[in-house]
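Heads up, the thing below is written out as structure tokens.
Omission of a single protein chain aside, the complex is shown with its protein chains in their original locations.
The letters A, B and C name the chains in turn, as written, and every chain counts its residues from 1.
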């Protein structure tokens, strides 16, 4: 993953993981009701560094480990939220959180509604998307579409350090349950960091780059691929607008449609599977809301229709990258595509977020 | 729910529940590896009648009750499937099955792939969508979109008795895990029933009614609403093609696109939520695959964005019906809509599948 | 009023309320599933009578008795079951989603076992906040088959939480007997003990006995914060879900039912109080008619009250 390009100005520069830790510490300093719990939260690795030092600063009462009981612990967090706290619950992988969806979907998402507004469930559930270094079929799933499908939940997917912190703060302040989807590969990406008021509210997308020929709206790491693609397209004289959706629920339909009405072409790119995924949802929104503006059929870039393979030889062809975005746009515009576009530069290893990465987890 | 209109010819007429029971018995007679298990399977109510008499015919070894342990029992069914059996596992509600998605999604869906083809998991998981009579937020969810999002699963949603039986047989014969989504309101609907070879294969949609002005593709009970809408539209000279999608994974894109290429207008109707649901997936497929054919913006008819309310006053406005479909089509065609279209005829109670229904479950 | 006569009054009131629900059900105005506790009232009343107002209670699908025993508002409960906007959950929940925070009844949901960890979470919050509230969570023996039960025991024991796990063993999960669900050697109190959670089993139809074991457990909890479990043997008289009886459909015998009816919790306390000279026919009649009036009024209000407006569909959605 390339670091955020625009690291300029007076602000600090942090990694994604550091930004999440800072955001958590800020939230805990402002509000004594905030606690953070999860497998390994206070351990020496501190959830990829995102919780390091928190127990030292806030004590074992507010920062603690849990038994390997995802289902009960989620219900316990719901109970804490109902009774005056604002828990942040962490999962090292989305895949592990599957044990707790009954509590998330039947309980956390619905208590506010089904008890007629008598109770609220302010809690944040962090889930990390694994990828690379042989994470394989059960340590790499991206299932944010599931949570986006459920009324009563909010779902955020920050990309840049600043947004990781802003969206974490906004999620903790939110009175409803928020699913906070992190991508392991974004933990190491460095970027500008400001400790002020969050810029955009939860639910708003960010136009990262303005363009006039095509709109590319993306989630999570696909935002970085989209930016890279836009750069390459620009070199060929194609002006792409890149939107970081930031939130999968609620979706910022307004920003999306305004952009497509301007460009007339649309590509959605997501880190999840295709069928009933976020890319399809965006395409559907655009088709329903900007039909007359569309000059060509929209496209969706998603994972191929298989579980994640472990072998690096297969994961290399499994994950879509910037060339896939470039190809989609060029085809849409009726332009030729370089047959070598997918070839991998010498020395680049596609199963690693950066050259220094050596697993094992 | 109205009964299937075309009950003619020499075949028998069964209810949806009877057809599922017949299909199960047929499957068990043909193949000694088939067993059926689930909470209440052999009890006097027999899962809304769908399992009545099976224990008497096939014995307690093949037809049995289970502890209230959805998660383990799903894993146990996976183990049985790996070791020579073809279990059918039942859930009285989709909502209860949420306790078992870890086993369904991480395990059942992936063993065939992630062990390089060494093992297969032939199992059927029946989940029933509740509705009406105050089922409320936790007894009425339709989450087939979740399973349609997962490579490695198949997802079927039969509407008519014949299809319930055909798709059940095909699901049991399939070597992969199949999620079999029943709608409680279809258990009582009567229809033609033939015990021969299943007509359409799993994965194929059925064009129930040909038309030339608009394509309406629907899932589950929305197929009946679509048929009713088509009848009403026909009275106004609008010719609607109605497609019963039958399967949410794999989707029959071919049938869908061929129809839209012919009609040029498209409405998707699903029993689930909108965002990342099946209706959006269909709209996305159409927008991507039949863009040039589309004469107007496509539309999606789904549940509103709230949990299911319990009060009959609210559930009456919660569920979309034929008038919603009619409205969608007329608007798409630029026609006026009768302001009284949503009014409910005297004596009709919207929280009941049929006048005789009195709950309580 | 003598405290035990008051207990009798609470038992009787719950019985009469639920019988009224059963009786009114065929007017088809209560359009939601109802799971009646008739026959099981002593567990609810015995335990809740030992709790303080600030203590908390949660329950599952069969929650009417727990709600009322903890002091939940009868009117709002019936309004809720009738789907009315002034119901305790604004009509959004129905019989399976009762709540009365003022009374310390923190909610009930019909997913088997799912309030168990939520109740542990309430208690955990109380511990972290330095409060001494006790949280009692009621569930059936079927719920102990869900893994979340053991996960919750483990967490509550680990953190020394003031949770009273109250398991009402009524021998059935819907129509499924114990034989098809739990090995005969299985011990629910043993599961608690294996987590270091003190547990006792008692006659769940004898409210005096229930009060005794609840008091003992709560005394323990007060001294050193730790969860306890009570296993209360009892029996549901009516059908699993709905207003009628279902002994005839074949999953249990009329004899079994009649044997348990002999052990009617209301009658057992009545006879004891009469024998002890604490209750007379006259007093009981007065109680019955007073309660009867209250119930009649509550039903009248519930049937007449207004439904939520259509726009309310989107209230309290995030």
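Keep in mind that, in the parts below, contacts are C-beta pairs under 8 Å (C-beta built on N, C-alpha and C of every residue); 3 or more make two chains touch, one makes a residue touch a chain.
This is a predicted model, so every value here is computed, not measured.
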Field: Omitted chain - touching chains that are shown
entry: A, B, C
Task: Check each of C:130, C:183 or C:282 against the chain that is not shown and name the one that touches it.
output: C:183
Query: Which of C:150, C:163, C:232 or C:287 touches the chain that is not shown?
result: C:150
Statement: The one residue from B:151, B:298 or B:320 touching the chain left out of view is B:151
- line: Residues of chain C touching the missing chain are 145-151, 154, 157-158, 180-188, 190-191, 193-196
Message: Applying the definition given at the start, please give the residues of chain A touching the unseen chain.
response: 39-40, 43-45, 64-72, 95-96, 99, 133-139, 304-307, 309-314, 317-318, 351, 358-361
- prompt: Can you name the residues of chain B that touch the chain not displayed here?
  reply: 35, 61-62, 66-67, 69, 71-85, 102-103, 106-107, 111-119, 151-154, 176-177
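Assume only the chains that are shown with their structure count from here on.
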CA centroid of chain A to CA centroid of chain B, Å: 31
- line: When centres are defined as mean Cα positions, the distance from chain B to chain C in whole Å is 36
Query: Residues of chain B that touch two or more other chains: which are they?
result: 71, 95, 99, 136-138, 305-307, 309-310
Message: At least two partner chains per residue is the criterion; list those residues in chain C.
response: 87, 89, 91-93, 97, 109, 111, 147, 317
